[in-house]
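Here the structure comes first, spelled out in structure tokens, and everything after it is commentary.
A protein chain is absent from this complex, but the other protein chains hold their places.
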Amino acid sequence: MSGSHHDNPYLAHHFDTPRQQLEANKLGIWLFLGQEIMFFSALFVGLMIFRSWYPQMYHTAAHELSVPQGAFNTIVLICSSLTMALAVRWAQMDVPNNNRTVFWLCLATFALAGVFLVVKYFEYSHKIHVGTLPGKFFDPSNPEFPAALKQFDNAKLFFGFYFCLTGLHGIHVLAGMGVIGWIMVRARRNEFNSKNFAAVECVGLYWHLVDLVWIFLFPLLYLVG
Amino acid sequence: MAHASVSADHGHHDDEQHIAHVTPIKVYFAVWAALIVGTVITVAVSYVDFNVILGVPNVNLFVAMIVAITKALLVCAFFMHLKYDNKIFAVTFASAAIFLAIFFLLTFSDLMTRGQVDDKQGTFVKDHRAQQQVAPSATPQRSAH
Partner (left out) sequence: MSVAATASGRVPHYLEAGKGIKSWLVTLDHKRIGVMYLWSVLGAFLLGGLAAILVRTELWSTGQTIMDANAYNRMFTLHGAAMVFLFIIPSVPAALGNILLPIMLGAKDVAFPRLNLASYYIYLVGALFALAAIAFGGVDTGWTFYTPYSTSDKVANTAVMMTFAAFVLGFSSIFTGINFIVTVHKLRAPGITWFRMPLFVWAIYSTAILQVLATPVLAITLLLFMVERTFGIGIFDATIGGDPVLFQHFFWFYSHPAVYIMILPGMGIISELTSTFSRRPIFGYTAVAFSSVALAIFSFLVWGHHMFVSGQSEYASALFSFLTFFVALPSGVKMFNWLGTMYKGSISFASPNLYAMAFMFLFSIGGLTGIFLGALSTDVHLTDSYFVVAHFHYVMMGGTIFAFFGGIHYWWPKTFGVTYNEGLAKIAVALQFIGFNITFFSQFILGTRGMPRRYFNYPPDFEELHRISTIGSYIVFAGFLLTAWYLIASLRKEKNAGDNPWHSVALEWQTSSPPPVENFVETPKIKHGPYDYDHPDAAPLVLASASSNRKAS
């Protein structure tokens, strides 16, 4: 087709205008985020059901989680959301060295995601140490097993949910680090400007969703026992 | 426009070629600060057991969810640009939240009302709910790590 829009190197053949292409990409990623909410939904529903059925068990088991570590990780993810949002902002601007800024902001986001996973590693290794694990790894005979939990033989349900929810969330953090790394590579190649930033914005939206899930996970697992 | 644009040539929302909407930097930092404050509040409040003080169940859950929803709305509106963007994105995301609420409500309509008409319908293999009467460790005792 001889339309003038083919002069724009960022415009795919089946779109007519840059706005149409950008909004299509963003609608696509928003639908993906909608399906992510539904993907996590069953775990949240199950968690809240067993909280209502067994409040005392939930209360006791939740207090085995470390609030300082969880709160620290919450702050880490909020900071990473800020750096990601700023990366999107710079990707949208035609200012000198904007790709360099995008790179460093993405690197900061990547590093904060790494900090989150390191803290998670310490939380997991403590639970492995004392035997508060899901399913068949749940081990009340462990000498360091929390005494308060010994009376609840259904406490493994709580830790089943804890590991499923935080594990699934952790996989999303890892995937986020992967796509942020891809943005860093492209920023190094100076690819982003006010006409071509959809990739950064979509990765940013995904990363904010990872933060959103944690905003609900943290109080439900750590605080409201 | 309330949200002043930074790049000089920007400001035409409907222009099909200029597509970037740049949010002022101070908005991002204000939202970040509000999120930190929200986190501090929700942690601080969790050390007070409103359920015992007020004698009403789930007050702490309610407070924590109010804070979490506020934080989530801030992230959606500003970090995720829903405030400025095409409303279809907000509708998409909200519809997922609505179906999540339906999922909660209708599932709870079963699991919270079993055995109320015919007690055999509420039979448990072993009623773990009985355990909650045993050994109430009344006040929140957080184990230190």
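Going in written order, the chains are labelled A and B, and every chain counts its residues from 1.
As a convention for this text, a residue touches a chain if its C-beta (ideal position, glycine included) is under 8 Å from a C-beta of that chain, and two chains touch if they have at least 3 such contacts.
Owing to the predicted nature of the structure, the values given are computational and were not obtained by experimental measurement.
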item	value
In the full complex, displayed partners of the excluded chain	A, B
Identified contact with the non-displayed chain, of A:75, A:130, A:148 or A:164	A:164
Contact partner of the left-out chain, one of A:94, A:139, A:153 or A:191	A:153
Interface residues of chain A (partner: the chain not displayed)	1, 13-15, 20, 23-24, 27-28, 31-32, 34-36, 38-43, 45-46, 49-50, 53-54, 134-137, 153-154, 156-157, 160-161, 163-164
Positions on chain B where the hidden chain makes contact	88, 95-96, 99, 102-103, 106-107, 109-118, 121-126, 128
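One rule holds in what follows: only the chains that are shown with their structure count from here on.
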item	value
Chain A - residues contacting chain B, complex	17-20, 22-23, 26-27, 30-31, 33-35, 37-38, 41-42, 44-45, 48-49, 52-57, 59-60, 63-64, 66-69, 71, 74-75, 78-79, 81-82, 84-86, 89, 92-95, 126, 146, 148, 151-154, 194-195, 197, 201, 204-205, 208, 211-212, 215-216, 218-220, 222-225
In the complex, chain B residues that touch chain A	6-7, 10, 15-23, 25, 28-29, 31-32, 35-36, 39, 42-43, 46, 57, 60-61, 64-65, 67-68, 71-72, 75-76, 78-81, 85-86, 88-89, 92-93, 95-97, 99-100, 103-104, 107-108, 111-112, 128-129, 131-132, 134-137, 140-143, 145
